[in-house]
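Take a look at the following structure, please.
Missing here is one protein chain; the remaining ones are kept as they sit in the complex.
Chains: A, B and C, in written order; residue numbering restarts at 1 for each.
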Amino acid sequence: MSLDLNLTEDEEVLRKTALDFLRRDAPKDVVQRLQETNTGLTDELWRTAVELGWLGIIIPEQYGGTGFPLTSAGVLFEALGSGPLPGPYFSSGILSSLIILEAGTEEQKQQLLPPISKGEQIVTLALTEPDYSWEPGLIETTATSVNGDFVIDGVKLFTMDAEAATQFIVAARTEKESGASKGISLFLVDGKSDGVSVSRQPGFLSGRVFEVKLGSVKVPGSAMLGDKDQGWLPLQQAIGKAIPILCANKAGGCQAVIEMTLEYSRIRVQFGQPIGRFQRVQDMIIDMVTHADAARWATYEALWKLDTQAPATESVHLAKVLSSQSYWEVCTLSHQVFSGVGYSRESPLSFHTRASRSLYHYLGEPSYHRQQIGQLLIA
Amino acid sequence: MSLDLNLTEDEEVLRKTALDFLRRDAPKDVVQRLQETNTGLTDELWRTAVELGWLGIIIPEQYGGTGFPLTSAGVLFEALGSGPLPGPYFSSGILSSLIILEAGTEEQKQQLLPPISKGEQIVTLALTEPDYSWEPGLIETTATSVNGDFVIDGVKLFTMDAEAATQFIVAARTEKESGASKGISLFLVDGKSDGVSVSRQPGFLSGRVFEVKLGSVKVPGSAMLGDKDQGWLPLQQAIGKAIPILCANKAGGCQAVIEMTLEYSRIRVQFGQPIGRFQRVQDMIIDMVTHADAARWATYEALWKLDTQAPATESVHLAKVLSSQSYWEVCTLSHQVFSGVGYSRESPLSFHTRASRSLYHYLGEPSYHRQQIGQLLIA
Amino acid sequence: MDFSVEFTREQLEFAEEVSAWLDENMPADMAPIRDAQKMSYEQFHKRRDFARKLGEKGWLYPGHPREYGGGGLGPLSGMISRELTKRNESLPIVTDWVGLAAPAILACGTDEQKKRFLPPMLTGNALTWQLMTEPDTGTDVANQQTNALRHRKEGEYFIINGAKTFVGGLHPPPEQFYLLTRSDLQAARHRNLSSFIMPANLPGISIQPLDLFPLTTLGGACGPSGATMEAVKNSVFFDDVRVHQSYLLGDEGDGWQVTMATFAVEHGGGGGISRNYMSDKFFDQCRNNPQLVKRLRDNPNLLDKVVDVYLYTQTERLLSIRNAGGKGGAYGGPHFAMYQKVFGSKYAADMAEVLGPYSFTDEGEWCLDDGMFEVGQRNSIAKAPGGTPEAMKIQIARALEIGR
Partner (left out) sequence: MDFSVEFTREQLEFAEEVSAWLDENMPADMAPIRDAQKMSYEQFHKRRDFARKLGEKGWLYPGHPREYGGGGLGPLSGMISRELTKRNESLPIVTDWVGLAAPAILACGTDEQKKRFLPPMLTGNALTWQLMTEPDTGTDVANQQTNALRHRKEGEYFIINGAKTFVGGLHPPPEQFYLLTRSDLQAARHRNLSSFIMPANLPGISIQPLDLFPLTTLGGACGPSGATMEAVKNSVFFDDVRVHQSYLLGDEGDGWQVTMATFAVEHGGGGGISRNYMSDKFFDQCRNNPQLVKRLRDNPNLLDKVVDVYLYTQTERLLSIRNAGGKGGAYGGPHFAMYQKVFGSKYAADMAEVLGPYSFTDEGEWCLDDGMFEVGQRNSIAKAPGGTPEAMKIQIARALEIGR
């Protein structure tokens, strides 16, 4: 057995750099302020992240990135999750980059990935619609071919980081009569195109999600990523690789919440002793640790499988179920330990509560992934 | 509002009589011994129960019973559940009687119900088959018409109290081509008929359940209860009325387990104090009380609706889900409080554990009833 | 047994009377404000004025004794909030904290105190905040650090110093505080406390609103009276505040007894039968939102989550029936309230799973039911208001005769 759960030296450096960055450049008051903005960004933070190579972490060297394994990206995003740091780092540097890598032609990769890696372009996925789902059947946005161009019509909801994005990857139907996952193509749409309008879907718990309206948006034929009607498969593959990195992000959030809860339970005194001495409080914390540990190791196992080209589908679904639920539940339990002081909008716990809710359905809610697991179990 | 959760005077008497009976005639060593028998009966116990009118409690007076409301039967079976008293009281006096009342002709009622009420005949339902289900679609037992008689072939599994029974109510398919619930007829089959064989399905947790093989069993046409091909609807209606009485039985079991657990947690000392002082133990008991209370009141609400002819379907499903799960979970939690001393086959807790398991799927497992609730919620 | 919750003829007739009165006397523009943190000063006072109008008729606290400004209405009293509820107004806005102080006065006050303090409270003229929680005093209520000590020279005065937090509600100041303090630095625990019912505008008092994201606990915020004072909490600071001894509630040193009388009311759940407005709305969505209906038909796993919510809310309802119907139950702990708090966050999670991210947005075209679910989700993490589940479990264990 060669079981080894330690980080490599490179990963330790990544982790330490990210944690130092958070401490120095994005302490809690900065995170609180960024949360309220529509982009989650400042120019300085973005520049520093670009300099540290975070936007190109999984982009291969020939396209201007550093081409680290997915596990390394997981380590980075786990550390960033402890903030949790707002901003389109995942949307652009991970998810969109992976979609371009999976779906794009060689020419498109050469053209699109270097500016993402340099932070000059910020790309986000616009997929889900009013009939919210991560399954292909419910896409109603259409892209109609007109003289070699395409005209796109539809509404994309809960689009992450749309205000910060310079470009969208839009999934649209180019063939109506095909089955659910057939006839879908991917388009790169400039955020400034005529007919694109972006508005925030507000709510304390909603995170930075936007309605993106596409009203007769004209894009050239070259904006199509990869092959016509064949967009769903590469999209799915990219999402499958992106998911455990998002899970690592949540696992980092869980860990941060557990640490603050442990610390509070050691110093908060009631009935003459630290509340951590009470079995009821202990049991809540033990629950939190159980949830978080399971999520973390499911995540890294999925990443390890992806990096070693082992079959990873089941692991990815497992990681998403456990991490979405863990992050939600760890925050809920922590609120019970913190009680009043956790309810403040200034409390870092509230940042995590917010993130645990706003990321819960993103890339597929637990019940969707459970269904997939169910099918695999009886296959 | 006329909310009133108290027992009536009659019900108080029933309850007290039943509890006295258990204390005097069926204390724990008797229950333990009866559990190991194939009938769960002794002649004396049966005779006393008949004298007390328990076998005819819901049978109308014109058929030799006392015709009490279902709620009263619930009160009786709740008390008996505290033993829990083994024996075919429910199978014969409640479930089979209700089936005959729902499905039988006037003549059949006059003929069949008085001997049930007098304890001279013991009738049990033989419904479920190797493809275990409480839905009609999976019945494969056939009854073929031959010169006005019927020949029945099939295997009935998990048939409660089959060894004690003198007669079975057998659900069989008389019409093959009809839909799931159509083409099913009910037959009264004498246990001594040629071709009937009964064998116990052993297991500490299985209770008194039997395989009933029906190999070319010939019965006269008059053995058919009610109309040909129309047996499923009255059967369903009878089961719907019987369920909350079974639930009351489980609620009585829960209450008994909670009482013994409370008592133990007050006298068992660890670390210098009664274990009931520890928050972990308290939380288990609080959980038990929550489960049991919900099950009990759901049960009595369902009974009240049935007795007042209010629409009760949803309530019946709710009662069955809550009581099956509560009884199971209350026993599991109690074992955690009792630890070693609860593992003994002599411990009354083990009687309840056994009952909670063996009655779990009977008249429909929780997932079946949950599905029914789901359909009602979006209907 | 009888599980019917039908009204008597007398009750229904009275309800008609109430309804007619409301038609005439309730101002316009009192539409519900889902997120009470957004209620303006004007909106707030419009509601207070209307509460005074109710108070004049004894309808603000219809169940309280008539001699002290209540309605003395007995079984009829429920009809008033029922009629108000039908109109779905964010009312009755001033009742919440008085609701806790008044029973304490009734139980522990002298005749003179009852006559002096109750009428203004019960008629809506003296909004009264309950001040118990302190920065270091949550579940352990007896651990009061706010001191009310006899003035060394003018012995009929107390001097109060300290801080309270997570108290009160919208648009301070109120007229009065119902305050728990430590009044004896030497006496044993539980014997060192005193309660006051006192004016809120004395020199040395300052109030600072907190910026919190939940409004109240799950059940409360989702009802029509969700937009109550609980929506906003404050810190209150006492800096050498001078209070005359005539504001003492109960005798000096009786603070614990007075507090226990308050808790008995606060944690008991009040005896009404629970109606969970958020889950009502949720089931409405499941039946009527066309996209959701389709998803639930196609996806039995999601429908099973709806069944989970159903089971939780039915359990909640059944426990509240046991609370209300009383005598059949085995003990009298605050089981219903505890269940609602603990499981409220569980079914909130299930609801979010079913409704999708729509649950988290509270404005605009894509928000459901005027943002009710977003507010409900925020509230589902708040378990402290009205007592933590942990405090309730201590009481339940005591009622079960296993806890101290």
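Basically, a contact is a pair of C-beta atoms (placed from the backbone, for glycine too) under 8 Å apart; a residue touches a chain by one contact, two chains touch by 3 or more.
As the structure is a computational prediction, the values presented were derived from the model and not from experiment.
Enquirer: Looking at the full complex, which residue from A:42, A:282 or A:344 touches the chain that isn't shown here?
Expert: The missing chain is touched by A:282.
Enquirer: Check each of A:4, A:29 or A:194 against the chain that is not shown and name the one that touches it.
Expert: Missing-chain contact among the listed residues: A:4.
Enquirer: Pick out which of A:265, A:324, A:339 or A:356 touches the chain that's been left out of the picture.
Expert: A:265
Enquirer: Among the options A:210, A:300, A:343 or A:362, which residue touches the chain absent from this view?
Expert: Among A:210, A:300, A:343 or A:362, only A:300 touches the chain that is not shown.
Enquirer: Of B:209, B:225 or B:286, which sits in contact with the chain we cannot see?
Expert: Of these options, the touching residue for the absent chain is B:209.
Enquirer: Residue by residue, what part of chain A touches the chain that was omitted?
Expert: Listed in rising order, the touching residues are 1-7, 71, 255, 258, 262, 265-266, 274, 276-277, 279, 281-283, 285-286, 289-290, 293-294, 297-298, 300-301, 303-305, 308, 318, 321-322, 370-371, 373-374, 377-378.
Enquirer: Across the whole complex, list the residues on chain B that are touched by the chain not included here.
Expert: 130-133, 157-158, 199, 201-207, 209, 211, 269-271, 278, 280-281, 328-329, 331-332, 335-336, 339-340, 342-346, 350, 353, 357-358, 360-362, 365-367, 370-371, 374
Enquirer: With the missing chain put back, which residues of chain C would touch it? List them for me.
Expert: 299-301, 304
Following the convention adopted for this analysis, only the chains that are shown with their structure count from here on.
Enquirer: Centre to centre, using CA atoms, which chain is the farthest one from chain C?
Expert: B
Enquirer: Go ahead and note the Å separation of the Cα centroids belonging to chain A and chain B.
Expert: 52
Enquirer: Centroid from C-alpha atoms only, then distance chain B to chain C, rounded to Å. What do you get?
Expert: 44
Enquirer: Centroid from C-alpha atoms only, then distance chain A to chain C, rounded to Å. What do you get?
Expert: So the centroids are 39 Å from each other.
Enquirer: Mind pulling the residue numbers of chain A that touch at least two other chains?
Expert: 278, 280
Enquirer: When you check chain C against every other chain, which residues touch at least two of them?
Expert: Those would be 393.
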